[in-house]
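Following: one structure in structure tokens, then a few remarks.
The complex is shown incomplete by one protein chain, all other protein chains being positioned as in the whole.
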Amino acid sequence: MKKKKSGAVWMILPLYIFTIIFVAGPLLYMVALSFAQPKAGHGVEWIFTLENYKKILDPVYMQTFTGSFKLALTSTLFICLIGYPFGYFMAKLSDKWKKRAMIFLMLPFWVNSLIRLYGWMIILQTKGLLNHALKSLGLIDKPLRILYSYPAIVIGMTYVLLPFMILSVYSSAEKLDWSLVEAARDLGAKPFKAFWTVSFKLTLPGLLSGVILTFVPSMGLFFIADILGGNKIVLVGSLIQEQMTRGSNWPFAAALAVVLMILTTLMIMLYRKITNAKELEGVG
Amino acid sequence: MKKLVVCALCAALVVPTLAVSVSADDSKELVLYTWENMFPQEVLDGFEEETGIKVVYSNFDTDENMLEKLSMAKGGDYDVIVADDYIIQTAIEEGLVEKLDTSKLTGWKNINPLYQGQFYDPNDEYTAPYGAGIPLIVYDPELVDIDIKGYNDLWDASLEDSIALTANYRVLNGITNLALGQDFNDQNTDDIAKTGEKLLELAPNVRLIQDDNTQDALLNGEASVAFLYTSQVTTALQENPDLKVVYPEEGLGFGVMGMFIPSQAPDKDEAYQFMDYILQPENAAKCFDYIGYYCTNKAADSLLENQDLVVPDSVTEGSAVENISAEADEAYNKNWTEFKAACN
Partner (left out) sequence: MKKNSKLSGFYLGLIFVLMYLPIAVVIVFSFNESKLPVRFTGFSLKWYQQLFSDSAMIEALGNSLFLGVVSCLVSAVIGTLGAVGLSRIHWKTKGALEYISILPLMIPEIILGMVMMAFFYMLNLPFGMLTLLIGHTVFCVPYILMEVKARLAGMDPSLEEAARDLGAGPFRAFWDIILPLIMPAVMSGSLLAFAMSMDDVVISIFINGPRLSTLPIKVYTQIKTGVTPEVNALCTIMLAVTILILLIYTAIGKITGRNQKNN
């Protein structure tokens, strides 16, 4: 027993050291920054203040948070609906096709995401491919104005973050013992019931990590709202971006980031409570 | 799976070695720090050929990022920097910029005096201008029924959901100020509140707000009117010469990019050589044709292929984004966030 533990300590040591120095260090700096004052023009004055947090309570900025949450939730929902079956089906493929599917899934990453989003811009624009196709199919008379609208942002978010969901679900579905599902079927369970009671429960950890990997970054992804949404919706990510650059108000940006961090943590904890995924204790 | 990993590993090991073999080891180097694509390769190669100095091209995305890096490096690390006017002002105030010895710059006399004596460097001690911009209104006369003359026309009800705007909050607040007859850099918070209200009224007309490639929206028909930076105006006109360009009657916004040497630049002599090379008319002309900003080099005007880059004689003054009080800045910021949220 004792020996086993010492092995685990050695395993965890790199993570501990790295996290404490290179993750906790910068983050502490960020928290400290959120209580400082911006210097006129450029830089920071290290005088304690709560002003930055007070400012967030302003309805203009509060609205940014609710807007971001709404968008993140919507996108995550779509990502789950599309990505979960994908990852699940992928895990059921033969070994040969599994490998191929994995390669197909990763190849798009060779193309810079900014450039891929420009690809979507060309597809979605009023005189673009989509409208062209719909028109020649006789489905619409007037071109749809999808680009620079809310749906366009959701499409972009779903597109960029989908692989994260797929891979998470896949890696936990891949270890599923299909004979269990078969057994449930043999015992007379309907396909859906067999799926729900056996497969879904067992792939839940994968879904959960997928949700975290998609929901969390979608709060900060500002360039999708910029390229496909025409910047007409203000997200926390874009607000922080602006405060960091043109606004030159880092303490406020840091305070926004701290609040975002806390809210995201709360969301994850809440989600975990609902899904009751005890195995993943600790992350929140 | 394994294949993919092997591929990546091979590529990671092979490509850098290729890259290294491409870049020969030269003792004389110069670190140029600016946005990507600000100098044509031809000019950089020409400089290397003439002087034997290799240009290491380093990039930043925003002025603020540059300032931060430079102040962390205490004015060192970089040899020549090209950035926007307002940030240079701050850099000068922080003592990060070298006072120029203009006797080392034979091309100094070529600079167009219109761009000298600006607010950020009133005595021309620190910078040489490298390109200027005047944000303008451009529209497609086939799609727009009204005759646009100035900023106020942007508020016209017929332009619903059809304007593309650039995304600089100070410039947009500034032109709204001009539309209201206020000063571009108005610092009075009551005035700024009025500006905010006026901006909100513009919201229904806005199709998109974007800082990069804004002209695309005008060219692909997403928007029929656009408020664009100079390089974007140039690109838009090259693609569609039928577009109409408006110099707004209420007054012009104005911005200059400046070239400077950081106070602790490691290779100052090389930096002077580079600056002087760029100030030579034939090189300058190539540069401005390439970047599509107004030519700031008087001697290069006649050498430009694109004569639209010579600033029209009618333009004698414009308002630049100047550094303002924190309070006013805060108010402008809030206006902007409210405006963007209202556009949706």
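Order of writing sets the labels: A and B. Residues in every chain begin at 1.
Keep this in mind: a residue touches a chain if its C-beta (ideal position, glycine included) is under 8 Å from a C-beta of that chain, and two chains touch if they have at least 3 such contacts.
A quick note: this is a predicted structure, and the numbers were derived from the prediction, not measured.
Novice: For a quick check of understanding: of A:56, A:71, A:147 or A:208, which residue touches the chain that isn't displayed?
Specialist: Considering the complete complex, A:208 is the one touching the chain left out.
Novice: In the full complex, which of B:36, B:147, B:160 or B:249 touches the chain missing from this view?
Specialist: Per the contact definition at the top, the residue touching the missing chain is B:36.
Novice: Using the touch definition up top, pick the residue from B:60, B:227 or B:294 that touches the left-out chain.
Specialist: Spelled out, the listed residue whose C-beta touches the missing chain is B:60.
Novice: With the full complex in mind, choose from A:47, A:73, A:114 or A:183 the residue touching the hidden chain.
Specialist: With A:47, A:73, A:114 or A:183 as choices, the missing chain is touched by A:114.
Novice: Which residue numbers on subunit B touch the omitted chain?
Specialist: 1, 3-13, 15-20, 22-23, 31, 33, 35-38, 41, 56-61, 65, 68-69, 72-73, 77-78, 211-213, 215-216, 219-220, 231-232, 235, 239, 291-292
Novice: To test your reading of the contact rule: which positions on subunit A touch the chain that is missing from view?
Specialist: Subunit A touches the missing chain through residues 3-5, 7-16, 18-20, 22-27, 29-30, 33, 82, 85-86, 89-90, 92-93, 101-123, 127, 129, 159, 162-164, 167-168, 170-172, 174-175, 202, 205-206, 208-209, 212-213, 216-217, 219-220, 222, 236-237, 240-241, 244, 250, 253-254, 257, 260-261, 264-265, 277, 279-284.
Throughout what follows, only the chains that are shown with their structure count from here on.
Novice: If you look only at subunit A, which of its residues touch subunit B in the complex?
Specialist: By the definition above, subunit A touches subunit B via 38, 40-43, 58, 60-61, 63-64, 67, 99, 102-103, 106, 121, 125-128, 145, 147-148, 150, 226-227, 230-234, 239, 242-249.
Novice: Within their complex, state which residues of subunit B touch subunit A.
Specialist: Interface residues on the subunit B side: 1, 3-4, 62-65, 67, 71, 90, 93-94, 161, 164, 167-170, 206-211, 216-217, 220-222, 323, 325-326, 329-330, 333-334, 336-338, 340-341, 343-344.
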